[in-house]
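Heads up, one of the protein chains got dropped from this complex, but the rest are sitting where they should.
Order of writing sets the chain letters: A and B. Residues in each chain are counted from 1.
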Amino acid sequence: MTDAAIELQDLQIAYTVRGIDRRVLRGVSFSIGQGESYGLVGESGCGKTTAAFAIMRYLPRNAKIQSGSIRLNGEDMLAMSGAKVRRLQATTLSMVYQNPASALNPSIRVGPQLAEVFGLLGVAKEEAAHRSEAMLHKVQISDPQQVMRRYPHQLSGGMQQRVVIAMALAKNPTLLILDEPTTGLDATVEAEVLDLIAALRQEFGTSVLFISHNLAVIAKMCERVGVLYAGRLVEEGVAQEVFRDPRHPYTVGLLRSIPRGGVRKDETALDTIPGFLPRLGANLPGCVFEPRCGLAKEICREQEPELYPVGNGRVSRCHFHDRAQELPRAAPTRLPAAQTANGRPLLEVANGSKTFKQDGQDVRALVDISLTVRPGEVLGLVGESGSGKTTLARVLLGLTAPDEGSRLALDGEELAGKVEKRSQEQVRSLQIVFQNPDGALNRRHSVRRIVGRALEKLLGLGGRERDERTAQLAESVRFDQTLLGAKPAQLSGGLKQRVAIARAFAGDPRIVLCDEPTSALDVSVQAAILNLLVELQTQKGVSYVFISHDLGVVRYISDRIAVMYLGRLQEVGDAETVFGGPHHPYTEALLSAVPTLEGEDRTRIRLEGEIPSAANPPSGCVFHTRCPRFLGEICVQEEPPLAEVEPGHLMRCHIPVDELRRLQGEARAVAQSKTTT
Amino acid sequence: MTTIDDQAAPIAIPIRPDETKAERNERLRLLARSPTFLLGSILVGVWIVCAILGNLIAPHDPVAPDILSKFEGPSGAHLFGTDKLGQDVLSRVIVGARSILVVAPLATILGTVLGTTIGLVTGYYRGFVDEATMRVVDAVLAIPLIITALLAVTAVGPSRKTLVLVIGFVFTPIIAKTVRAAVLGEAQLEYVQAARLRNERGPYVMFVEILPNVTGPIIVEFTVRLGYAIFTVATLAFLGFAADPTIPDWGQDISTHYQSINAGYWWPVLFPSLAIATLIVGINLIADAIAQLFER
Partner (left out) sequence: MGRFLLTRLGLAAITLLLLSVLVFVGTNLLPGDVARRKLGNTASQASVDQLNHQLGTDKPILVQYWNWISGLFHGDLGTSLSYRLPVSELIGPALTHSLKLAAFAFVMVVPLAILGGIVAALKRDKLTDRVITIGGLSLTVVPEFVTGIMLILVFGLWLDLFPVSANAPDGSNILTQLKYLFLPALTLVIVLFGYISRITRAGTIESLDADYTRTAVLKGLPRRTVIRRHVLRNSLLPTIAVIATQTGYLIGGLVVIETLFNYPGMGRLIFTAANAKDFPLLASSVLIVGIVFLIATLLADVAYSLLNPRIRYATAE
């Protein structure tokens, strides 16, 4: 039996912060076989990145390995000398992490950075250059010679990540560690990169440790998975089995908090995990998950469970692993459904355009946007980078003035381009919940002051009335009253976002823009915030414009969906229609690019090339350069209008909708037959 | 077992830096115990005491000329020796602290208030006001500060009031530039946009929303400028522009006596020089300690 590629045994690591040792890994053991791909899943603070850096022997200065061992191909890594470790890093171990732009040295051209890897293997300079070129070819970069002469900032995000992957695989390592390699990349680019990694893995036979918080990506990329919570491995097994049939309450809770399989808000509320993620180094006697577990009994607090085998090589660290899926729900099953008021549109945008000047060029961030939002409905806004969705949000709010000729109206009355010129009534009717709760709240103001000020300015309340309303708002967002005096820095991400929501709702708005409100939060916290948003929406009959790159979340919460590409609307329609079909070729490609937990029941549609720059958009239909259903000259010459192809369904495509319906139906049938055979 | 000591790896910071009141007091306590802060405080403290008590603790009358005992070296009677006019150098050094410690802080406060306001306005509003102001600031900063101060004082004549005003105005551009840089960073954050969405007026956003978040850099800048202000006052005095020529003044005393070094009389020059040096070093040690505090 050959040695495992990497084997961790009971690894315990702590960080020394201000003189106190805080435990991050509390005894983690797993092993990855030769050529196997293993996923490590967990939320922030679980220790997954620490484990990765421990293997790479690059822990921060204040980290201490307290006990345990790490074996690479059978050899004890912790006993190795510095020179030996460097040798391993040069030949056997590679790591790719998030944010490829910063991983490359901005002052050195790409070619030498890649050739450096070969140089460490003893390859001569000329040979190294050739092999670098070959490697870039392997990561599907079409013009390696030119790319090698470029500096990193001259490449797109997707290309940068390919270069980093090339550098990592150039040495044909035994183990490749990937730490959130695609977080921050666009969905279509992410799909390309993941496919590339899978293909290369097959070819090179490399073992892979894939670290992510995204369960769907892990499901797609990994054979086995380990679930990490508070520095402890709580479940491990074959990935598909673990996600289909979880045996630990934490895994169960995680899976229930993700909108899966096209579930929608009127069908069921997402389940949440009560409580908070434990702080770094917190003291957790007994089972680490016990404080938040609905199945917890006395024994869980006293005795930490060992890893019970649950069949087929799977293990679970739970005394009640056989009953894990009976975990009681933390959130009610159903939320009251809202009545979508049909009637006069609440918000209207007509001929909305916005052009920026950049380096002397005109960048058309928004082109001829026409949208309506009805009272009480949720409009989901979907698009990748450069789509213009953020610009649209800013224009709607009045933070950026649109071009001449654009029309905005709220409840029939015209909305001024700049928020400073709008009436108080209009200003408080249109509010926003930002993506980043850290930047959205003033760090130096208390929660009470943040919400209170909004009440003062938007409703003109003062004194006792204002304080009463503040308490009411805090209650409506489930924010503990005792924390009203706290400053944002003392609160967790989820709590901060609740404050932001309370502030948005302070003025009794009619429309709330939600700009990726859950993207910066952990998975288990996302569900609670989403439920809250749905609840508030139904209670108050508010409309949402919900921007997100997470299609599962968008599908869950939206009544209607608008898809944007390069500043133009490509499709607008009911959520079900847009997701189910027939849909625009871009929507089709986008949907196929996003990994799901259920596995692949559709073929991956590959989009060639990168997203074009908004400064230099393609002629005719802006999507034609990458469209897998490209018709012909007409797509190059003429931009299709946004036409109503079915009642309530708008699309911008030259292909007739019936034709699309037929073609997409066929493709689906083909894909299904592939999976069943 | 320890990790391989990699100097290159940065320090990891826990994910949720909870900053409770207790922890903030802890930081202040750490500050109070840091050696740079302590040393700086001692140095500055000594001079503050001298400034306040002045004549009360001086062993001799600093302005009593005594030609017979001129240029006596340091001895029991005169610890720092006597100067050209026979005055006790030690007493002059002690009393000389007052003038500098009145003018410099006032000037720095003036410069900080003006500079902060300009920095806030230009950093928040941007646009033409910002561009124009920055051009003027750049133009002023093209001339060494001491020259600008010198020209201004030559024009208006030296006195306590004019020195405070001149130095205050001369420092304003550089402080404005620093504050503006900090404000630019803050103005991008979403809470500023959220304020716009409440119809908050400009002054509110600048002073109530943004200012509390940039106090760190402002305080650091203030302490650094204070040291520089002291230096400027002393230099101007050296060049003949003392606030009040009749009372002891470190810069002026150096100017009067530096020629005498050639003759070997070093003490009337050394001790006022050391006084200036220790005061400024002390202030900068405090500034450094405070900067470390905000860096964490």
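The rule is short, and it goes like this: a contact is a pair of C-beta atoms (placed from the backbone, for glycine too) under 8 Å apart; a residue touches a chain by one contact, two chains touch by 3 or more.
It should be emphasised that the depicted structure is a prediction, and the values quoted were computed from it without experimental measurement.
**Student:** Check each of B:I146, B:L184 or B:I247 against the chain that is not shown and name the one that touches it.
**Tutor:** Residue touching the chain left out of view: B:I146.
**Student:** Check the options A:N105, A:S423 or A:Q539 and report the residue that touches the missing chain.
**Tutor:** For the chain that is not drawn, the touching residue is A:N105.
**Student:** Among A:T91, A:T355 or A:S519, which one touches the chain that has been omitted from the display?
**Tutor:** A:T91
**Student:** Any idea which of A:R131, A:R150, A:H213 or A:R661 touches the chain not displayed?
**Tutor:** A:R150
**Student:** Using the touch rule from the top, list residues of chain A that touch the missing partner.
**Tutor:** 56, 58, 86-91, 93-95, 97, 99, 102-108, 116-117, 120, 150-151, 153-156, 164, 167, 359, 610, 613
**Student:** Since one chain has been left out of the picture, which residues of chain B touch it in the full complex?
**Tutor:** Considering the whole complex, chain B reaches the absent chain at 6-10, 36, 135-136, 138-140, 142-148, 150-152, 154-156, 227, 231, 234-235, 238-240, 254, 258, 261-262, 264, 266, 269-270, 273-274, 276-277, 280-281, 283-285, 288.
Everything below uses one rule, namely that only the chains that are shown with their structure count from here on.
**Student:** Starting from the mean Cα coordinates of chain A and chain B, work out the distance between those two points in Å.
**Tutor:** So the centre of chain A lies 49 Å away from the centre of chain B.
**Student:** For chain B, which residues count as touching chain A in their complex?
**Tutor:** Contact set of chain B toward chain A: 1-7, 9-20, 189-191, 193-194, 196-200, 209, 212-213.
**Student:** Show which residues of chain A lie in contact with chain B when the two form their complex.
**Tutor:** It is residues 15, 17, 22, 44-45, 57-67, 78, 82, 85, 279-281, 397-399, 419-420, 424, 427, 430-432, 434, 436, 439-445, 453-454, 457-458, 487, 489-490, 492, 503 of chain A that touch chain B.
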